[in-house]
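Scroll down for the structure; my scribbles are underneath it.
One chain of protein is taken out of this complex; the other chains stay put.
Letters are used for the chains, namely A, B and C, taken in the order the chains are written, and counting of residues starts over at 1 for each.
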Amino acid sequence: MLMGPDTKVLVQGITGHQGEYHAQSMLDAGTNVVAGVTPGRGGSKVGGVLVYDSVMKAVNATGANASVVFVPARVALDAVLEAIDGGLRTVVVISEHIPQKDALIMIEYGRLKGCRILGPNCPGIASSRYGKMGIMPTQIFKNGRTGIVSRSGTLTYEIVSALSEAGIGQSTCIGIGGDRIVGTSLIDVLEELESDPETENVVLVGEIGGTAEEEAALMIKKRMSKPVVAYIAGRTAPPGKRMGHAGAIISRGAGTASSKIEALKGAGVKVALSPSGIPALIIALITV
Amino acid sequence: MLMGPDTKVLVQGITGHQGEYHAQSMLDAGTNVVAGVTPGRGGSKVGGVLVYDSVMKAVNATGANASVVFVPARVALDAVLEAIDGGLRTVVVISEHIPQKDALIMIEYGRLKGCRILGPNCPGIASSRYGKMGIMPTQIFKNGRTGIVSRSGTLTYEIVSALSEAGIGQSTCIGIGGDRIVGTSLIDVLEELESDPETENVVLVGEIGGTAEEEAALMIKKRMSKPVVAYIAGRTAPPGKRMGHAGAIISRGAGTASSKIEALKGAGVKVALSPSGIPALIIALITV
Amino acid sequence: MGLALMLIEYSGKELFRKYGIPTPEGYIINDPKKIGSVSKPMMIKAQVQAGGRGKAGGIRFGSTLEQVQKAANEILDLKISGKAVTSVLIEERLNVFREIYVSMTMDRSRRLPILMIINQGGMDVESAQEEQVKTWAVHPFVGLGDYIVREALEHLQLDNAPAKQLSEILKQQWKLFWEMDCELVEMNPLVQTAEGKLVAADAKVVIDEDAAYRHPELDFHEFDRTPLEQEAREKGLALVELDGDIGVLANGAGLTMATLDLLSSFDARGRVFLDLGGTDDEKVVEQAMMLMSKAIPKVILVNIFGGITKCDTVADGILAARDSLGIRIPIVVRIRGVNEEEAGLRLKKGGIVAFHELDLACEKAASLLKED
Partner (left out) sequence: MGLALMLIEYSGKELFRKYGIPTPEGYIINDPKKIGSVSKPMMIKAQVQAGGRGKAGGIRFGSTLEQVQKAANEILDLKISGKAVTSVLIEERLNVFREIYVSMTMDRSRRLPILMIINQGGMDVESAQEEQVKTWAVHPFVGLGDYIVREALEHLQLDNAPAKQLSEILKQQWKLFWEMDCELVEMNPLVQTAEGKLVAADAKVVIDEDAAYRHPELDFHEFDRTPLEQEAREKGLALVELDGDIGVLANGAGLTMATLDLLSSFDARGRVFLDLGGTDDEKVVEQAMMLMSKAIPKVILVNIFGGITKCDTVADGILAARDSLGIRIPIVVRIRGVNEEEAGLRLKKGGIVAFHELDLACEKAASLLKED
């Protein structure tokens, strides 16, 4: 998975409001946060974490191999390139409003250098064993064996809460981000969950726009042995309107919820009609 | 290795003088040449090989997965990008005088897309089992278990001939090219030869310029279990003069033959003082 | 959030000219009196960011000054997709020999820009056969390769002169697309004139709004948004007007959509999609409520899953907005997450019962509508 026992996390933009808050929250969740980076703020401390002026210095001092990026959109490309050139293997980009061109450059450069980009504009990863990289609220999670992959933020928390309340714990929860161009796709995460020994079954949370869910359905049909259930948001969204972020738009009849739901059903995926319907589908899997 | 039983070779620039001659020679050597590409010449034939207008058409029709490029330097970048985007896994670039910038772009784009570039300005590969991709003269080779990696062309043929005459056959012979920026390094080839079951021992043919031999020596010391012998050309070359191609230059005391020879000896490599000294070193290995 | 800015046709054509892509000669007016002399057949085209311009009568022809003025006058009286036409493009009418479709767009599945060429342009594009459509991914690290141009030319089977012109147009289109942070550059149609020249008869350019700050020279004054949507946008909130009755305020696009979907199970439809985003500022909540009230929904449904957003902050914001704006319509609140108990207490004190279950909150909102 994207987080493991050797993951040493660096927080880029740790001295900002968001960075500081979530660095603390990651520490509280048991994450191995080893350093922060803010140019010009080297030597200071945030929640006990030492801040460095550059990724290179932080890596040299701590052996960090992953990063969570909270810097403003206009400097996000530079921060991610610095992380990639610093030799990090995983970079979780929380920052939103990053130009698509910048997103594309960071993703492809990461690919060239063997660095996985999650996001941009994503809530990150929460792992039952290794803490979290990102902004997911720790308190809603419960240890267990259901993996979650999602294009959405709060909608995912809604579903995680419902699962936890129903007594269904989670192994790993990964939000890939709502932007149209993201570094890690639904399929990428499904592949990881399929091979993750901690995960027994999977919840896929999708929404209108694009064809990622349709592609995921194909992959599930072909290569997933673990059962998958799903929820798709936006059944009632009108065509041509962007529902809040770049990804969520129905255009020329493509990207509709019904197309996605059909494709998933065709791949044997049970689809819930409301977030609160997910736990029952998982329970049905377990009791079969 | 770079050639295998599934290698299906495409010849880009097959209708040129060089392309035509060497396509025939590759066929004669038993290479699985499946198609040629020359824009605007689709439908014609060269030595029984059908010519296509584009790599995509050739790949669709024949399943080609490797290419040998003979096109002029000014269009070589485009030809190699076409090959990479066409999904080929190995591209051997024979063309010389390719601008360094173009070489860098094709190599890095190949890396991004999972396509290995050999060259530019290289003689290619000759395999005892699968024929050849490039311009090495077939008649000098003899089947056997010595692998050869070289930065040079004719010098390599000289050494191969000496080996064959001494009864020492070859498994695979790879010329990485004499330019300063090449897609496949000595180390890359050594790694391949180390893991190649057909290869028992290795001849490294180096020359002045750069530090590729010194880096190879480090790799040999650390990771090679098979014995390596070497010859380094340019012991008497004056500093500051480029001896024929971009790579062969001694500058600021770096890149000298003695530095390379010392490094190789330090890694346990026997170094011959003339090309004709190589067979004796191999025989000594075998009879030890 | 990656919204998009569409340039009006005239601005798109200005960009085309800047990049050396040929367009018909023309000029823009907002007053038909400013139309110059007419010596050849002209097109008169409504400059609005809305689809269906042709069907709505927004594109006309004229060969005399009188005809052109009359057409311009009529177009300036039109509303297209609810939008008043305020300007008109007057340009030479091309002598069309052949129409081609050419576009460059950002493809989310392949995560790369895609060049699309259809061997048939104009209104007929939708009916194009599969073999008429060809696409190529263009990797920004290497740009639009010559080999792609060659394949495009072969697909179109153009004569020598226009072939040369097309290869230049494709290279420049790519440059424009990449340098200007475009999501779409479309020429539909790219016309081959009877004289053998290629000219972009229409220009559709969509810019990535997140990159708009890099292009202050572009004129973004028109958006494909309603005034309220535009106002929300300027306040940093994502609002979409819908044609139902319930105003939905939630945090996160997915959760907001899910709430609207759930309402439909109870036969209720949304009036407003309003994404509060991740904030913990009471003022932002109040501002959202203010925008909400402007949409005049029959019921307001607030659905908050608190994380970054604290539930008590939202509660305070709702109450403050209700009181300051004098909102009389029912407000249904469903609130979960950080500080939810405190939020529940405050809302209760303010006379609003907070739900814990989303399904119940939706049901309540829908039932209030029926009472209405």
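Annotations for the structure displayed:
Rule of thumb we're sticking to: a residue touches a chain if its C-beta (ideal position, glycine included) is under 8 Å from a C-beta of that chain, and two chains touch if they have at least 3 such contacts.
Since this is a predicted model, take the numbers as computed values, not measurements.
Contact with the omitted chain, checked across B:K45, B:H97 or B:K265, is made by B:H97. If you put the hidden chain back, the residue from B:A66, B:M133 or B:L155 that touches it is B:L155. Only one of B:G13, B:P39 or B:G234 touches the absent chain when the whole complex is considered: B:G234.
Contact between chain B and the absent chain runs through residues 18, 21, 73-74, 96-102, 104-105, 107-108, 121, 135-137, 139-140, 150-158, 161, 178-181, 205, 207-208, 210-212, 215, 231, 233-238, 240-248, 257, 273-276.
Seen from chain A, the chain kept out of the figure touches residues 39, 53-56, 75, 78-79, 81-82, 85, 105, 108-109, 112.
We adopt the following convention: only the chains that are shown with their structure count from here on.
Taken as a contact graph, with one node per protein chain and an edge wherever two chains touch, the assembly is complete, since every chain touches every other chain.
Ranked by how close its C-alpha mean sits to the mean of all protein C-alpha atoms, the top chain is A. Pairs B-C and A-C differ in how many C-beta pairs touch across them, and the larger number is found at A-C. Each chain gets a centre from the mean of its Cα atoms; the one farthest from the centre of chain B is C. In whole angstrom, the spacing between the mean C-alpha positions of chain A and chain B is 43. Centre-to-centre spacing of chain B and chain C amounts to 53 Å, using the average Cα coordinate of each chain.
A straight line joining the Cα centres of chain A and chain C is 27 Å long. Among the residues of chain B, those in touch with two or more other chains are 108, 112. Counting only residues that touch two or more partner chains, chain C has 139, 141.
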